[in-house]
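Provided herewith is a single structure, encoded as structure tokens, for subsequent inquiry.
Some chains have been omitted; the remaining ones sit where they do in the full complex.
Naming follows writing order (A and B), and every chain is counted from residue 1.
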Amino acid sequence: MDAIGVDIGGTKIAAGVVDEAGTVLSQVRLDTDPDNPGAIEAAVISAVAQLRRTHTVGAVGVAAAGFVSPRRDAVLFAPNIAWRDHPLRERLAAGIDLPIVVENDANAAGWAEFRFGRARAVEDMVMLTVGTGLGGALVLGGRLLRGAHGAAGEIGHMQVVPGGHYCGCGHEGCWEMYGSGRALTRSARAAAVAYPDRAGALLELAGDKKIQGPHVTAAAQAGDPLAIELFAQLGFWLGVGIADLAAAVDPEMAVVGGGVAAAGDLLLEPIRASFARHLSARGYRGELTIELAELENEAGIVGAADLARN
Amino acid sequence: MDAIGVDIGGTKIAAGVVDEAGTVLSQVRLDTDPDNPGAIEAAVISAVAQLRRTHTVGAVGVAAAGFVSPRRDAVLFAPNIAWRDHPLRERLAAGIDLPIVVENDANAAGWAEFRFGRARAVEDMVMLTVGTGLGGALVLGGRLLRGAHGAAGEIGHMQVVPGGHYCGCGHEGCWEMYGSGRALTRSARAAAVAYPDRAGALLELAGDKKIQGPHVTAAAQAGDPLAIELFAQLGFWLGVGIADLAAAVDPEMAVVGGGVAAAGDLLLEPIRASFARHLSARGYRGELTIELAELENEAGIVGAADLARN
């Protein structure tokens, strides 16, 4: 049975028809206004209707950033959209006469990698979505872990540095502040202040604007020592946290995705090295492998559709 | 069906017949020599035979500290006994003609709390065994999490302080070094050096020996400010780590057991306060409760027996 997956971002939605092999058969994208929840819902309903004109589907999965209720019908809190205890399924059901499932976007992406992507051969995996922030998903024993309150996988808010950088959540030292695109950008800007003599390549790429993540990636790929070091730091902290997850839930694979993962080995190698340095009892226990995600922008659509189907 | 649970400690084993309600019907204890694996196995076989003289049982569960193979037949590494890749099930099967399951001791204790103890009404829980070290077990969706390599629940080796206290595992800043009986004892001894003016009660209790954990508990129960502060520190770090676990796996309950938990509210209250301080997005998500374990010394026996039965 085919299903529709919808990925609701801060300023746009993407919806697609996904078959049982995880292939996206058709897709639409619409711009939305994060301050207008009603308009977002209308856009989702419209996108689904549009796709159904040419495809027969059996369910709709909707992925969004934020905390989703354990029954997967409501968004408890969304960081980018004005949703608080928002009954999203009920609202959408007014315009969609199909079973609807709401899921956290990182969970959807992780599920897609588990079912159809890099981790399709394993039973236990953790997904790290390294974008602006750091999202996560855990699949254990072949099941997506949702947690008792629907909040599992918020790995970006595990504390890695007591007294460390302030997170947007109001706490200090969250992993996200050390292992995300935001961390990379901020470290690069700080390095440009602290080590202006070493930041020439970055400053040139940025021109008269602030340094952004893609500048660091470009400089690192061109061999700039400071940019390479910044990726090494990012990888260091990602490796620390993966070792923590290995100690707690012992998965078979950690999949690294998200926009920053486009840097490839520049990021992956330092993660692996740091993980090997931090895993306790290494050599006396089996250990996970760390791999790049396969699916890219479509992971949210694919995972949401598949979760709705099952 | 009744089953036998065996808890193999460093210097003794305890074995008991456990019924389907988790009640220990009969029990034997034997001293053992941690440097003589053969003698330990003989003791287990002997204890099982002794119990079977008066009870009919269908399976034997064996719990031991260390890493257990995913198939639950071998001990990969034990911290206190000279076992390395040790085929424990096979060795025991030479003298026991029943199905045998090997399990990590903290996992067994956590399972017992989940099935028959404090967490019997929940589906998702994490168990913290705060003894000399810090052991853990995760039950998610009603299933004990073993991990892809049998090493799940080694929560004591999650890093909480970069550059922090050395752990016996060779790494710095492991949670166990901040949230265990060893941490309590070491902090107490350090405080006696750093603040001799405040350590009078502790030093008096210790007499001409070194301060031990029970001295701290006794002093705290008698109202000694420094001892109470030491428990508050211990609880602080346990709360930090529980908040990390809540972010990652979002259980419904955290159960605190082990010898140090005998301090009761002296420990529990600071844990709860610290957890509330460290949980990200508190108020926007459901959150776990933190409770003391119900089962005591028998948890390992009860859990091992029940795991073998199923």
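Everything that follows uses one rule, which is that a residue touches a chain if its C-beta (ideal position, glycine included) is under 8 Å from a C-beta of that chain, and two chains touch if they have at least 3 such contacts.
Bear in mind the structure is a predicted one, so any value in this text is a computation, not a measurement.
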Complete-assembly copy number [criterion: all chains share one sequence; 2 shown]: 4
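What we mean here is this: only the chains that are shown with their structure count from here on.
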Subunit A and subunit B: spacing of chain centres that average the CA atoms, whole Å: 34
Of subunit A, residues touching subunit B in the complex: 67, 70, 76-77, 84, 122-124, 136, 138, 140-141, 143, 145-162, 167, 169-171, 174, 240, 243-252, 278, 280-281, 284-288
